[in-house]
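The structure under discussion appears below in the form of structure tokens.
All protein chains but one are shown in place.
On to chain A.
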Amino acid sequence: MESSVKQETQPKPRLIVRLGVFLASHHILFSVICCSAGIIVLLLLPSLAKNTYLSENALIPGSATPLFSTEDAIEANRFMKGIEAADGDSIGGIDMAKFIAQQIEELGAEVCYHKFLPHSKHFHPLKFFTTMSNDMAIEPNGTDTNFGINTVGIIRAPRGDGKEAVVLVTPYNSQRVHSNELLSLALGFSVFSLLSRAAWLSKDIVWLSADSQFGEYAAVSAWLNQYHNPVFPSHSVIFDTKIHGADHIYDGNAEKAEFEAFKRAGTMAAALIFKVGETRRYGDRDSVTMYAEASNGQMPNLDLLNVVHYLAVHRQGFRVNIAAFSSLLSSAWLRVIAEFFHTLGTVLRKINPDWKLDIAVHDYVDGTANLASSIYNQAIGVPTGSHGAFRDYQVDAVSLEFTPTFNVRNENAKSLFLLRGGRLVEGVVRSVNNLLEKFHQSFFLYFLTAPSKFISVGVYMIPFALLLAPLPIVAAALADGSETMKKLAEKSIGDSKTNGSTDFLQSKGGSWKWLQAAKVLLVIQLWAVLVSLLPYYITQIPDATPIQSSVIWAMLSIVILIALYVMSGSPYSAGVEWKLLKATMITSISIGLGLMSIINFATAQLGALIMIPMCLFSRPLKARSGMNFLPRAVLLASNITLAVVGFPPAALLIMKGLSKGSWTVDIGEFWVWMEFLWEWSSATYLYLFLVHLPCWLLCIHVLLHPCSQLELKMKQE
């Protein structure tokens, strides 16, 4: 009687609550559907890609007839002969810089040298994202003559106001000059000489011939650092006097001393890095490869890529490539998926002609290879070239690598190549020069599936959102499930006890039970932070090999973990239920992934692919369930595989094995890899240690959970 009244008076919960309860009760089905849908959409991405288009009307690429003529190509050839001669009697590449400077000066442009030291990167956990700090001022040893010289030429736009500048970069190695580097220098010079006579410039032109003996990126970033964050207290003076090599350049010529002063143009509007790669003998057309990924998955504005692509393909007849995973191109399973999507697409097309999902098999495979490389390069968070240095200063930049198909001896073919390359660069400069505002119209968040196809943020977010969607539901279901189970258990234990005492029990151990799980989570997070900071101290050890370092790292991590357990008690001793533990873990990774997707989406996407199944599958190995042997075995096996794959060193090993085919275990490799990540201050490092590693450890905890005492008690009862 009483209960019936209660039921009657119980107000109907609101729709959203009911929906939540419904989803939670079917959480397994829901998560299976969402995850598989997420993976399917991810695979569908290549067919969802759209063609690129120019958003900014001011760019009008290719509307002007290129002025770069055969005379400029001859000029380039002349320059090449000159610099070859200069290189012949060079001492450490200084004569080359001198020759370039002299040539620039003859054009009537301003010129200056920029000297820099190799930049040794250290792990500074506190300055992780702000590595543009002024740690350039490494005290050079008195005998250190090993420094690079960038030669910078600046054209002041005849009628411009000098507020903005366009930067052209040609890297070359002053120590060992290849003929293709000379070719790229010659190309750069001939374009620069053309621009020095151009009356239409409205932005200044800066030509940086970057001395890449310490790497292209180092040279460009050193110059950019000096451009944006110069250090005044005595830096340049000491620098000059201490470096002995400085005397070579000037031979006491006082007039040239003005080359010393660092010269600047205005705010940079865009930068174009171009170099000539190895010449090929085969292939029908000269090709250009575009590299755009900067640090932490930042991309330049899509319009810049569009301009380059449009001019290269439709005006100069280059073939434009982007980086691709070539191993995927020949993989059979990808072809099967492509066939499947193709047939599916044709069927859908018949239903509704507006659904254009039927992508040709070849296109799909190509698109996937490009997309995979695009996602991978963004996820690693390391720039793919010196354009990354520009992006650190919010300058849109793209690297072009020309791959000409001619014999170096063939002068005619070389001139033709120079002509087309020069026209391409001139056209891009012209377009950027037309801009009134900085690049802002087009996309900044996109993946490329082909040079002229892209997937914008609105589309590529869908698979990630689908993968992430079940997490809160599952967490809620687990938390709820553990509570109801406990209630049942309590009821069965204390049937005779009064109502009041059960209430008391519940308030004590029941609704606050999750705090125990949260404590475990916090301890593990703390451990992860400490582990991520350890390399800072390990790098201080002099002369440590990577293997030693990584062993020390692993040992210290384990010691810290044990110490933390000793201090705060073992996770199992407090009697934490595995369901609650799993629920907290899932909550924490959904927060972690959500945050990471803002910092670097690609990392979060790849991480979600590994971690979300790992978390959802995880259950104690000892846990009993009413399942048959086969499903249980499958569950166990998948649990163990996912746990192995989820461990970062193991994942690295598998990746290496898959890509190179060598399965040798090298412990030092992991250290080298991590070093690589923090040297480039990639957020992927933080992700690995602050989100991925604690989650993996929690998974292991869940797997090894000795199962709840309550359950045992229930059994005993």
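Rule of thumb we're sticking to: a residue touches a chain if its C-beta (ideal position, glycine included) is under 8 Å from a C-beta of that chain, and two chains touch if they have at least 3 such contacts; residues count from 1.
Keep this in mind: contacts and distances are computed from a predicted model.
Of the candidates "Replication factor C subunit 3/5", "Glutamyl-tRNA(Gln) amidotransferase subunit A, mitochondrial", "GPI transamidase component PIG-T" or "AAA+ ATPase domain-containing protein", the chain left out of this view carries the UniProt protein name "GPI transamidase component PIG-T".
Only one residue from A:A199, A:A332, A:I351 or A:L630 touches the chain missing from this view: A:A199.
Interface note: of A:G62, A:G266 or A:P649, the residue touching the hidden chain in the full complex is A:G266. The chain not shown here touches chain A at positions 8-9, 11, 75, 78, 103, 106-108, 132, 156, 158-164, 193, 197, 199, 228-230, 232-238, 261, 264, 266-267, 392-394, 436-438, 440.
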